[in-house]
Structures are given as structure tokens and as C-alpha cells.
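Certain chains of the assembly are absent from this excerpt, and the rest are unmoved.
Letters A and B name the chains as they come in the text, with residue numbers starting at 1 for each one.
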């Protein structure tokens, strides 16, 4: 009993090294510092393509943000991104009046090269609704698109070969109570004047815009639209900044540009992936491993490990009657749902064979999600 | 047994609300966002004075930092500070060439007023060692101190009534292997040309500089010297940014200035407080409450709660033989130390009376700490 008390009660932390300071001149208290190494976000490549993590909508001190362009590179590196576009507002220079819309790109580029981040020259064509805000990506000269008329500005961007993105279509600043595809958007779309739509922006999700993407074969995007330091926007302890997954033949600016025009994107935020079924299915099956264990129950059911090797949680739904007691324990009673936590495993007793499931957080529409199956080997 | 399994195994988190999206236009995913309310750091006032949390060494885009001055106010507010000085390098304008050393203060002031932060006009006199870097606080015009000679610059600051602070005396950039009080520092000190010394800077601690402060009655400081966003420097989940505690008659700029010249500071970082014994003792006894409980053991020892109402951990050391089994359980075996965790309680069986203790993380010198006592009431 004495040892018992001793063990349980003396287990409190003396985290301070309060003893003598070994160096009277300069003690480095590194335990107070944030780890600035680079995050590795585990999302599998899909057959034929690398899965690149990209962000196409960020501001700096060269429009109305309070941070210097190089900070955006440092953040992208630390957050595990492969590529970013800095997209300062083309029409406003509130912070620092440089009169040159290419400045933020030019300042950031050397830092990007040193850290291995792909930097894309961009700019935001910031206009009243309609048509609202549009990002022009892969620009050659951002100054040339600084014209008052939104259509003229977009046309100049297209002349430079830009990929044009409709930003935050449901932003309350421009569409307070709704998110509508207006006539002008139809005209722009028919004239091939925009190529993608943000369905996630900052902290917002526009489900109806995901339906537009799916119905008209437009690639969906997820961007932060960050003005302040990323760390001040998002709760990094529990979340990840928004990012657009791009399925590219190679990890280069050209590879990304080709992928965008060939519509190979999935929007990723808040543990939701949204996009075409084929991409979601490839990511799901590239993430989840079913490992048979050497144990069989009396009723012929076998023991399996379900290991989720990705950094996404998956919420499965299915007819769990086909499973034995093991899997039923893992259901939320009465709900028939199972969570496969990122980087962790779940244990299941199941009959060998195939079962149909839905993956509730992989969205193929505003009220649709991936349907696929799981195969339990003999 | 069935209920048992059910309870233990079904307890996994379905944190996603993957159901239908109630608003098809715009779903606010607020769970991804950082809470930006203001921290309340519980450190008690001391008799006769308010305890203000201050930071006197920060940079912005107006010298070589990448952040806009208003960010420093937002950070100070969110971090629970009462006052800051922005102290851009007087001699270098690398980021933005405004040619006016007062700009960062002027830009930050309206934001400071709106959030209730006391903003002090300052500047860093950045010179080679000796004498090194010095902050001038409470300046009237920062441009006037932009002169090449360090002594002339400091003298101009003093003419404006400034409080002058010797920054990071042991910084490896200027004193790579040591931290020495050079002849020139003695001359400046004799001529009353500086008034305080940083003993904590960024992530560094200079124990020998604490001894200088104690031996010559110089107030010690703790500052971040932050160039980047605060969140990118410090691990806010486990630590607090460096701050200087100022014991002021009133929470105003004048109150702080008076307190500094009257040497009422304690340097606070990484759960260390460093300064004069009288201040440390007042903070310790203002933080720790001893609550007798209605239980007495056979040997006459009584049950007490030790509650630490502050946001500091205290590491106590003492002759624990005077305590009964209760306290021995709370010792780290063989060490005779007890940790009073911030905002938590510890239970003790003790004889009523007074015992001598040391508080190991309250530093009165490079190898000295607060000696005081605890009184257990009848």
C-alpha cells in the first residue's frame, strides 16, 4: 500500500530545471519556442498523379494585409504546402504604395526557391458583385490587368494564359443572405472567362457552389484568403489551413497549371474533401489498409485491423449487420457510423467478403458523399 | 459484460457534423478558428501597486520585421499585456523606407486606444559592442536620436526624459562566448546613461546579468525582441511570451514611467520570476492560499489545501520532515521538492505552525532564490 501511494501520488511534473544554471552567460530556453520544422500532411498520391497541397489566395502588406511577402513562403513551408499564389488586390494599395502589382511576387521568389516552395504569380481582380472577386493565376505581368472594367481585366488575364478563379461566391460581404449564380456569371462561364470556383474560403463553406462545380464540371478550390499571419487565423492544434489538392504529373509550376486546366482538383478543409468521386475514392483507398490478423471466432468471423495511414479522419456508414460483435462495438449505437481516426487503427471482427459503405466526409455534392466498398480478405 | 464493452468501446469521437448542411449558401466552420479573445494572466497585485504586464522591445515592418505595427497591438491585447513599446531600429529602414522613426508608433496608436493597450513611444539605438543595443523608452521624437555616435544618441534620448535599457547583454551576435560588463558600460552606468538591463530576451537568459541588477540596484527586464508574429516565435500552448512585471501606482503611461525609474520591476519568462526578494515574496504570498480542512489525523496533524490562484507554477523546497505522510507523498522522492501547479490545488497533512521554504523558480540571483515561510493555521 505504501508503494502504491508513492507511485500514484508522486507522479507530478517538475518540468522546471530550477537547479543551477550551467551557463552563467547565456541559457537557451528552447523549450519555450515553437517548432518551426515543416509539417508532413499524409494524403496519398493517386494512380498517375502526385497529390500536391496548394493554396491560391493569400494577401500581404502589398495590398491590405499586415504581413510581408516572405512570411507567406515561410508559412507555406512550415504548413507542408507544395505551392502557393500570392494574390494581392490589384486595385488597392493601402498598406504600402509601391504602384507595382508584381512586387510581392518578386520579393517572395528568392525565399521560395531556398525553401523549395513553388510560387505562382497571381493577383485578385477585386470588383463589386456582380461579378465579385476573381483570382488570376499564372500571370506574366500583374500590372497589365489593373483596369477598371472587370471583364476587361479578366480578358487581359486570360490573354496572359491565366487560370481564373471565382472567389468566395457566397461571401456575406457581397451576397449577404444567399449564394447565387447570376446572369453575369453565366455569361463569363459561357465565354470561358473563369475556370474554377472556391467552395471553401477562410472559414466558410458554400455547399451550393460545390453542386455548381459538379454539375458543370468546374474544378473546386479551397483557399484561406488570409490577410493576417496564418497562425492567428486558424486553430493549428486542432485544424489544418484550407488547401486545394492538385493531382499533377510533376511537382512544378507547369505541372500544376496543366492539372488545373485539366480540372484535377479536390477542395480540402476541416476534414472534408470535396470533388469528383474518382479522386475521393482513390484517396480513400490509398489511405486505408485492411490487415487480417491470425484469429478466427467460432462463428467464422475473422479479426481485421483497419489502419488509416492518412492525416484525414474518415467517417464510414454502412449496413453494419454484416459485421460481428467487434464492429458493432465500434458503432455509435443506433447510428451505424464508424470513425477511422487519422494515423490510427480500428479492430473489426468480420466475415471475409465485400461490403458497401459510404464515407460521409468525402463530399461529391452538397448532400452527397462517396459510395464505395471495403474488401475483407480470406 | 455487454453494457461494459458497449461503454468502453463506443466512446470514440464523431467530431464531424457530417449530416446535411443546414445552410446551402454559407456554412460558418467556426470550429477551425483560433479564439482571439484576450488572455487573463493571473499574477496578483502587490501591496500598494498594480502588477502590470509589459513588453518593451518589439520590431515591425518599419525596421527589419515583417509585420505591420497594428499587429503588435492586436497581439498585446490577445496575450493579456497592459502596455508595450514598439522599438524599431533607429538606424535601419530595410523593409519600408519611410525616413521617419516615429511612423510605427503613429500607425499603432489608434488601434491601441481602441483596445485599451498603453503604447509607449520607443526606439532601439542599435550599435556595435561596446556598448551594443539600447532601447530608449518614453521618447518624444524618435528621429532626434538618429545619430551615429552611441553615447550622443543615448544622451539625446535622456534629454527627452527617456528610460534607457541595455538590451540582451549576452547576445551571441555581439558577445559570442560570454556576457561581460565592459568598461564602457561602467562609464555609461556611472553617468546615469542607462537605467535597466534585459536579463531575458527572446529565448535567452543571462544569469550573470541578473547578478549585475541585484548588486547595483538596476531593474531587470524580460522582453521578446520579436521580429516575426509572436505566435510564430513561442509555443503558446505550453509557454507565455516574455514580459516585464511593472508595479505601478496606476495603469497609465505615467504610472509605468514612474515605476520604471523607481526600479519596481520583475522579469518574467518560462515560469521564472527574477528580481528583488520583496516583490517575489509579495507575489508568492498573494498567489498561494492555505485552506484548513475539517479533518485531523491521530497524530494531531491536520488536513490543508494549498491552492495556487496564479498562472505561475511554484517549486517549493524545504525540510519536509515536519510534514506528515500526506506531504511526503507529494515529494519527489529524495528531492524534497513540491510543485504547486498554476490554478490547481495540493493536499497536505501538517502540524499547525510555520515552516521555512525556498521557492526555487523565484530567482533573486543567478544561484539564489526566494526564502520565505508557510503558516499552517490551527
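By our rule, a residue touches a chain if its C-beta (ideal position, glycine included) is under 8 Å from a C-beta of that chain, and two chains touch if they have at least 3 such contacts.
This is a predicted model, so every value here is computed, not measured.
Colleague: So 2 chains are in place, but how many copies does the full assembly in this file really have?
Modeller: If we count all chains in the complex, we get 4 identical copies.
Criterion: only the chains that are shown with their structure count from here on.
Colleague: Since subunit A and subunit B share one sequence, what rotation angle in degrees maps the C-alpha trace of one onto the other, as a multiple of 5?
Modeller: 180
Colleague: If you average the Cα atoms of subunit A and of subunit B to get two centres, how far apart are those centres in Å?
Modeller: Distance between chain centres, rounded to whole Å: 36 Å.
Colleague: Mind pulling up the subunit B residues that touch subunit A in the complex?
Modeller: 5-6, 9-10, 12-16, 18, 20-21, 23-36, 61, 66-68, 70-71, 74, 95-96, 170-172, 175, 177-179, 203-208, 228-229, 231-239, 269-272, 313, 315, 325, 329-333, 335, 337, 339, 341, 360-361, 366-367, 369
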